[in-house]
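Provided herewith is a single structure, encoded as structure tokens, for subsequent inquiry.
What you see is the complex with one protein chain gone and the rest in place.
For clarity, chains are labelled A and B in written order, and residue numbers in each chain start from 1.
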Amino acid sequence: MARAASPRRKAITTLAAWSVGLLIFFPILWTMLTSFKTEATAIADPPVFLFFDWTLENYSVVQERSDYMRFLWNSIIIAGGSTILGIIVAVPAAWAMAFVPGRRTKDILLWMLSTKMLPAVGVLYPMYLIFIQMGLLDTRIGLTIVLMLVNLPIIVWMLYTYFKEIPGEILEAARMDGATLKEEILYVLTPMAIPGIASTLLLNVILAWNEAFWTLNLTAAKAAPLTAFIASYSSPEGLFYAKLSAASTMAIAPILILGWFSQKQLVRGLTFGAVK
Amino acid sequence: MATQHSRSAARIMMAPAVILLLGWMLVPLAMTLLFSFKQYLPLRGGDLGWVGFENYVRFVSSSAFWPSVQATLVIVGGVLAITICFGVLLAMLLDQPFWGQGIVRILVIAPFFVMPTVSALVWKNMFMDPVNGLFAHLWKFFGADPVVWLSEAPLFSIVLIVSWQWLPFATLILLTAIQSLDSEQLEASEMDGAPPLKRFWFIILPHLSRAITVVLLIQTIFLLSIFAEIFVTTQGSFGTRTLTYLIFQRVLESQNVGLGSAGGVYAIILANIVAIFLMRIVGKNLDA
């Protein structure tokens, strides 16, 4: 906006924006608050908002009873592993598309994106079968590979758009300076693209962390990540508000923090450049 | 512009990604296609031979099919309507100058980062529970009878949960689009004497039309395959069985792979129809 708004108008906007913001955030806030209550306070009638005896008990109970750390570890391995694997596969591909574009580059890129559009449920049983055959069911490696494939199009896409912003002359300079292709990518392109690679990494860790189709359908006990851990609370015996809240808070906190850093990249990563 | 050298290098560099995605796309797809033409019951005799298009016919003519199409349409349509309408309003609000813009933005975006199972569970228990949920307390406070949300208004409940998750996405993209609107254009229209409502209708909305289309298409693709929200809340009962969930049940719960695969092929075709439109827009934006 070129003009400064009047103070009165700004005050009204501030009030409106904060109200809407807090309303939207409220379920998360409420969950976080509840996680510090005792089970009795959590279901008190009328509900208590802030003035209660804060306790960390739920967190330790959740950890003891359900081995939260194991699920967390699975989530970290699967989300991190799939993203890193994806980036290793995607960097060379994105390099090729950004700097050596051919007649079919655009088609390949669009085709890659289109694979992201396939409904997972359409290939559920085949994947199930393949996983059983290969002994991958309920393994972290199996899930890591699947999530890598699920997110590969987005990773390639994002890296491609970041690489496009790097002038080709610099890579040619490296070539003239005697760098081999590997050295060109490792010493020149990658360091220059670090911000872009970091955002890609971040967004895809988030997407993989929250993925809730394959993680629910291809894992049982051993490799289940946090999505499945939380889903297990939907059965009646798990229904303790405070503990549910503690578990939920722990499951979303790391990603909320990462997410706040990556909000700018979100648009780029999820609209495939159709909105700038 | 490049040399033969770099072109052949490029092919090699692209190969792993292309081969992986090609395999990921073709192998399971081929298997689904294959199963869809078979009577295939893993727990009741396994592969019982070819049946032609019978699965396709049975999937469509089963009593669960049309209700599932209806549920899918209601959920997708409802969420799209809510997220886009409120997304536009919210984006316009957040585009105004106010104190604490950064923080409010974060508050608004936060739900997008909550994993689907968590948001479904939190809404189901802590808000929609007829005894201890916050909504129940609220209703009682105003002297009304608490609603058993997930059985009395199951589709509305799911639409609400999913909208909460996707509103941030729509808002963020629309906000990005609004910010790219040239403020001089608005000022010019103000000079031309257009009142605020007309400015919105004739300047802002047309400017947003592309972003809205993109949000519409991307969300449609993701919403068509929502799963965890239903899995955690109603397990498909009370008329919330969407097409996706129906296929999931056919395949994994009743272990009728042939029938489920036929459903899967329908789902893939449906998603592709949407995807074609999205790819067109994306393709236009790719500077070739």
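The definition used in the following text is that contacts are C-beta pairs under 8 Å (C-beta built on N, C-alpha and C of every residue); 3 or more make two chains touch, one makes a residue touch a chain.
Convention: contacts and distances are computed from a predicted model.
Participant: Between "Membrane protein", "Sarcosine oxidase subunit gamma", "Fe-S cluster assembly protein SufD" or "ABC transporter ATP-binding protein", choose the name on the UniProt record of the chain that's been left out.
Facilitator: "ABC transporter ATP-binding protein"
Participant: Which shown chains does the chain we cannot see touch?
Facilitator: A, B
Participant: Any idea which of A:Val146, A:Leu159 or A:Val188 touches the chain not displayed?
Facilitator: A:Val188
Participant: So one chain is hidden, and I want to know which residue out of A:Ala40, A:Leu56 or A:Ala173 touches that hidden chain in the complete assembly.
Facilitator: Only one listed residue reaches the unshown chain, and that is A:Ala173.
Participant: Quickly run down the residues of chain B that touch the omitted chain.
Facilitator: Answer for chain B: residues 1-5 touch the chain left out.
Participant: Since one chain isn't shown, list which residues of chain A touch it in the complete complex.
Facilitator: Contacting residues on chain A, toward the hidden partner: 167, 169-170, 172-180, 183, 187-188, 191-192, 194.
Assume only the chains that are shown with their structure count from here on.
Participant: Can you list the residues on chain A that touch chain B in the complex?
Facilitator: Against chain B, the touching part of chain A is residues 1-2, 4-5, 9-10, 13-14, 16-18, 20-22, 24-25, 27-28, 30-31, 34, 42-43, 45-47, 89-90, 92-93, 95-97, 99-102, 105-106, 108-110, 112-115, 117-130, 149, 152-153, 156, 181, 206, 209-210, 212-213, 216-217, 226-228, 230-231, 233-234, 239, 241, 244-245, 248, 251-252, 255-256, 258-260, 263, 266-267, 270-276.
Participant: Mind listing the chain B positions that touch chain A in their complex?
Facilitator: On the chain B side, the touching residues are 2, 6-7, 9-11, 13-14, 16-18, 20-21, 24-25, 27-29, 31-32, 35, 90, 93-101, 103-127, 132, 134, 137, 140-141, 164, 167-169, 172-173, 176-177, 180, 183-184, 187, 210-211, 214, 218, 221, 224-225, 227-228, 231-233, 244, 247-248, 251-252, 257, 260-261, 264-265, 267-268, 270-272, 274-275, 278-279, 281-283, 285-286, 288.
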